[in-house]
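Only one structure is covered here, and it is reproduced in the block below.
For this view, one protein chain was removed and the others were kept in their places.
Per-chain numbering from 1; labels A and B assigned in written order.
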Amino acid sequence: MRIEDVVCPFCGCLCDDLVVSVEGTKVLSVENGCTLATEKFTGDHRLAHPIRRTGGSWEKTTYDVAIRETAEILLDAERPLLYGWSGTFVEAQTIGVHLAELLGAVIDNTSTVCHGPSIMAIQEVGHPGCTLGQVKNRADVIVYWGANPIEAHPRHMSRYTTFADGFFVKSAFRDRKVIVVDIRETDSSEIADEFVKVTPGGDYAVLSALRMIVRGKGELVPEKVSGVTREQLFRVANICLSARFGAIFFGLGLTMSRGKYKNIRNAIELTEELNRHTKFTISPMRGHWNVYGSNEVFTWITGYPYAVDFSRGIAFYNPGETTSVDILRRKECDACLVVASDPGAHFPRACAGHLASIPTVQIDPHVNATTHLSRIQIPVAVTGIDAEGTAYRMDGVPIRTRQLFSTDYPDDVAVLGRIYSLVKEAKG
Amino acid sequence: MTQGILIKNAYVIDPLSGIRGEVMDIAIRDGRIVEEAPPGSQVIDAGGCLTLPGGIDSHSHVCGTKVNFGRYMSPEDMRAGRTSRKGVMHVTSGYSVPTTFGNSYRYSTMGYTTVLEGAMAPLEARHTHEEFTATPHQDMLANTLFDGNWSVMEAVRDKDVKRAAAIVAWTLAAVRGFAIKLTNPGGTEAWGWGKDVANIHDPVPHFEVTPAEIISTMIQANEILRLPHSVHLHCNNLGVPGNFRTTLETMDLAPPAQGNRQTLYLTHVQFHSYGGTTWRDISSKSEDIARSLNSKPQVVIDMGQIMFGRTTTMTADGPMEFKLYMLHHNKWSNHDVELETGSGIIPVYYSRKSLVNCVMWAIGLELALLAKNPWQCLLSTDNPNGAPFVKYPEIIALLMSRRMRENERKEIDPRTEHYVPLFALERELDWYDIAVMTRAGQAKALGITRIGKGFLSPGAQADVAIYPLKPDQLDPSVDYQQVMAGFSRTLYTIKRGRVVARDGDVVVEGANSTIWTRSRVPPGYDMGSDPEFTKKFDQYYTVRLRNYPVQDVYLPRGVCIETEAAL
Partner (left out) sequence: MRVILKTRPRKKPHVPIEAEGIIPQNFLRKNDLSVYEGNRERHLEDLFFVTVEGPAVSPDQVEVILTGDTGRIKRVGEYMNAGRIIIEGDIGMHCGNFMSAGEIIVRGNADAWLGREMRGGRILCEGNAGDYCGAGYRGEKRGMRGGTVEVMGNAGDFVAEYLSGGEVIVHGDCGDLPGVEMRGGTLVIGGNCSRPCGNMTGGTCMVLGDPGELLPSFRRNGSTEAEFGGKKFRMAVFRGDVANRGKGTLLVREDLKSSRP
């Protein structure tokens, strides 16, 4: 069977034009997707049944037992942490937030290790953004800053920017200028019209210099700023100023380098400055396909996009304090539920170490690095393959993923819903 | 659900049923008002307290992409109002942009059972519907944005009203929208290039249509589709000194009414009633606007009152928000939506020390006091743009008490009185006027009396609010503090025949409905199979046509108002 307009549950581009051929519960082929998509749809390392650790070894267990034990672990804890959420759909994330509220837990999503700093910057100065179609149809200048889309978001350029023809940009490749700013040459910088190479940690200063030039104070800019010549800074500023519609996209190269959220803030303020002269937008290159969904859900229920601490009953938010990495590094939490992400692979060692020392439960379809830190793992259906629900693209556009076939695996909503009921019952 | 309630000794004002203050009983069965309550019904003794149909907000921003971004960017607002989990109530945060449950509980304890979200971008409709589900104590409706819709503008350019109507019909059904919303028509498309339109005859870049043409065509399309509500318009030039001329010209575009509902609804008119040429000489033009309104029964407006204090402004009007940001310099978010519309958000503080803010404050009240017919001027703050909706009781009190207005006069910038007629107005609205302006008028203007909204006679939906106010023992002109307190917190809020809130606490898990409209069009007008429409869709949108419509799962209790299009 050929299924059209399939939504790819891999990266924040959330491409919805894939054609997937399936036979029974097997994916035969994926058209239109990039190689990451093909891997996701055809990869097959799924855990067959729930497992729990006794002593040093794993044993097979039932959903009933695994779910009950998980509820008990969470109820027992004085500072439980519910982490992950970017790899599941909104309906499951919703239950997660209500579960945290009921438990007095900390709930956090993977923004903590990717675009958390972008959120913090937005909370200081706002966010002049737009949907990706706005860029595709109008933009004549594209800036990738600290991002390498060819590797991390392979179809970003072809669907939305460099190679995407739009209504006002009939021939994208010819009519669009691309600027890439990074600390090293990348696949993406190779196709740029202008490559700006910044010394590591120097982005903030470069952004300050550009802001000065745009507001007419360029005479103060020294000969070189963080490895970038004055001449190039002026050239870049002029390309931006003469754009009809410019769009900046930034990645972890900016959010995770020295200064973190202050870099993003500076980039947003550059965008704001440019808007006094022409049209400019700025957007984070969100990584996981539904990390933005978790930010949205967290926000409409708790008021905060990530790192929400319910330990005092009300919702409290303070990155640096209520963020998972910080909580784990301080060894604060005494139990952890990991849903739809792999902190074992992405967190600093000390954090992973603490996860291994407390009762950690993972709800995830696959065996991964976190499995080795966990006491229990509950496999579930994969959203976008054998489960479906809402996802938010990196620009906030909500799309419903499709279920291609059904399997015996329960989905995240089913498993989390049962944990929630048990906790609710115990709490009275 | 055979559930009955008998409300005894209720002091009822039910304008749509012609009841202007009568002590009577109200019987409820299975979610509807009936002649007689079933045996074994719960009895509520209202003890002569004011009993009204459930409140209806016909223009508020509570759900969707832009509202949620207002929350997302404002942790400082979130900590300004936080409650823990309590009984069936979830945690809430926020003051001017509360969380969905926060909005829902606060509205419910004020007696509101129906709320229209003022602006939904079709492409992001799914988001609005998800938040509707998390706003469980109000039935929700979504104004759907068409102000910068490319297909519509092309139809307008081709003078093809029928095609415009067909596009509206397809879109409303696809996104489960309720009504046509135009926000700064043409201006949001111009903002795609960082520009705006200057007046209603200023052509939109590239599309070469004017705002006036868009408005007129959409009014006709709306009537062709026989939609329950009229076109819902946020005029061009919001917040610009001298903009009252644009507003008057726009009002002149409204054709005479055919039936008994308006042909044009203008929202937050306070923001559109400014004289002067700059922020220095801004003045009130409420009298000009009211004069025009009083001569045009085909127009309904809502106030868009501002109240002093901090809030967050959010609208689809991207260019306006940027201009406002240039004044306030706090923080600015903007979100343009491909082929459809835009939006902007900035936090603001309305200060009694700012002459401009004082003039704005006066204008909203003046509109309500100068409009002869309360059915034509509804109470709103354009929540949260003018103020969070929790300020409604204070606005009611101001409208009912000249003494309260005089007291406020002492607190504000003393120059205000030279720029506004407010303090010369003696009128004090009465309970009936308030009942019209907070529910009956909304129900009529939105065209939802047909599903039993906004009244209390048999057959109506059993949405009832009982306030701790005894109209025959109170002089609102003097006892305005009590009026304010009374409207802030019902004794009982009943929604669809269930007590949902008591004395300020929500007591049940909610289960709301989403009300949307579908116009049946002949097959030739089905845009879903129109080659030109679908081709453009494929080329320029970044979402596939098949993934665009909002699926039924997003409306667990959808209520569809179906109409037969005159196509």
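Rule of thumb we're sticking to: a residue touches a chain if its C-beta (ideal position, glycine included) is under 8 Å from a C-beta of that chain, and two chains touch if they have at least 3 such contacts.
Model, not experiment: these values are computed from the prediction.
One chain is not displayed; in the complete assembly it touches the shown chains A, B. Remark: the omitted chain is touched by one listed residue; of B:R79, B:H206 or B:R352 this is B:R79.
The residue from A:S158, A:S208 or A:T278 that touches the chain not shown here is A:S208. On the side of subunit B, the interface with the absent chain consists of residues 73-77, 79, 330, using the contact rule stated above. Contact between subunit A and the unshown chain involves residues 77-80, 103-105, 120, 123-124, 204-205, 207-209, 211-212, 215, 217, 220-222, 224-226, 258-259, 262, 265-266, 269, 310-312, 317-321, 330-332, 334.
Assume only the chains that are shown with their structure count from here on.
A separation of 34 Å divides the Cα centre of subunit A from that of subunit B. By the touch criterion stated above, subunit B contacts subunit A in their complex at residues 63, 65, 68-69, 71-75, 77-78, 82-85, 90-91, 93-94, 98-102, 123-124, 126-127, 130-131, 134, 150, 192-194, 206, 322, 325, 331-339, 345-346, 539-544, 546-547, 551.
Subunit A makes touch with subunit B in their complex at residues 4-5, 7, 16-17, 90, 94, 98, 101-102, 119, 122-134, 136-138, 159-160, 166-168, 244-245, 272, 275, 278-279, 281, 295-296, 299-305, 310, 312-315, 317, 390, 392, 396-400.
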